[in-house]
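The other protein chains are all here in position, but one chain of the complex has been omitted.
The chains carry the letters A and B, assigned in the order they are written, with residues numbered from 1 in each.
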Amino acid sequence: MSAITHTTALWYASRATGVVSLLLLSLVVILGILVNRQGRLPGLPSFAITGLHRTVSLLAVLFVALHVATAVIDPFVSIGVAAVVIPFVSAYKPLWLGLGAVSLDLVAALIVTSLVRAHLSRRAWRGIHWLAYAAWPLALVHSFMSSPDLRSGGFLVLTAGCTLAVAGAAVWRLASGAREVPRAERAAVTLMRTRGPARASDGGAR
Amino acid sequence: MTKTGDDMSKHKQLRVNPIDCAGHGLCAELLPELITLDEWGYPLLPREPVPHRLERQARRAVTDCPALALALSEVP
Partner (left out) sequence: MTHNATLPLPGPGQRPAAEGAIPGGRRGLPRLMPVQPVPVGLGEHLERFGPPPYRDAPRKLIGEVEAAGLTGRGGAAFPTHRKLAAMATGLGPAPVVIGNGAEGEPASNKDKSLLWFSPHLVLDGLQLAAEAVGSVTVGLYVHRNSQLYDRLVAAIAERAAAGLDAAGVELIDAPPRFLAGEESALASRASGGLALPRFKPPRASQRGVAGRRTLVQNVETLAHLALIARYGPGWFRSVGTPDEPGSMLATLHQADGAMSVVETTLGTPIADLLRRPAQAVLVGGYHGAWLPGEQAEVLPLANAALRPLGAAVGAGVLAALPADRCGLAETARVVRYLALESAGQCGPCFNGLPRMAGALAELAGLRPAPQVQADLERWSGLVAGRGACHHPDGTVRLVRSALRVFAAEIGHHAHGYCTGTSSRPFLPLPAEAAIDDEDWR
């Protein structure tokens, strides 16, 4: 009987850490967008935002690791170690777990490249970092479809909240990018905006 | 001024790539003793090399720059 309790505990742990992972990953994406857009949180300096982004992403990795480990160890469902990183090879829900594996692979790439950032070309690091916009939706679909937890009650509200928050941030990111003055126009725009006597806080193309 | 033990050889120089720099301003927050921001938010770096006591903070500013625009290079 203790064997069944043990199994249940692991399975619960996997689902719980999965939910926390999704929450943290959502937070990471939003914080990443804030960093990129030079957004500020009230009372916090810029380096706190980047610090938070980094800390939360490492926390997210921790919880993803726990989520994955408990799922693999748990004998109740058949998920081999290989299925953690190789998509679609698990016996249990191969498609939805597979998406999780892809997401994990992408997150791993993001984390590793960020740890060795100083040794990569700026272009390489940035290119890989864009994959975050793929990793998150994959994690979301994996979460939503792997476990009925998220499809009802409080967890559904949570999932909807995360989705709205990330989608909102992404839309804001896109709009902000579209509003950015293109390089070739920056000087001209600054010229237009700063005509006339210098004011205390004049415009410019920033 | 050598009581601090500053060995003038092997000092590092702060440099910024102005093309990559987007004016995030972290460097000035992390290293206010050396870096200030101009009126448009872009860093004004010291001409002098980084004193040894500030080198660790300088390294942090370099790794934390979101645009990877700041660098510490050997003084030639």
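Going forward, a residue touches a chain if its C-beta (ideal position, glycine included) is under 8 Å from a C-beta of that chain, and two chains touch if they have at least 3 such contacts.
These numbers come from a predicted model, not from an experiment.
Listed here are the subunit B residues that touch the chain not shown: 17-23, 38-42, 44.
Interface residues of subunit A facing the missing partner chain: 182-188, 190-191, 194-198, 202, 204-206.
Rule of thumb we're sticking to: only the chains that are shown with their structure count from here on.
The touching residues of subunit B, counted against subunit A in their complex, run 20, 22-26, 29-30, 40-41, 62-64, 66-68. Across the interface of their complex, subunit B is touched by residues 35-36, 38, 45-47, 50-51, 117-118, 122, 125, 204, 206 of subunit A.
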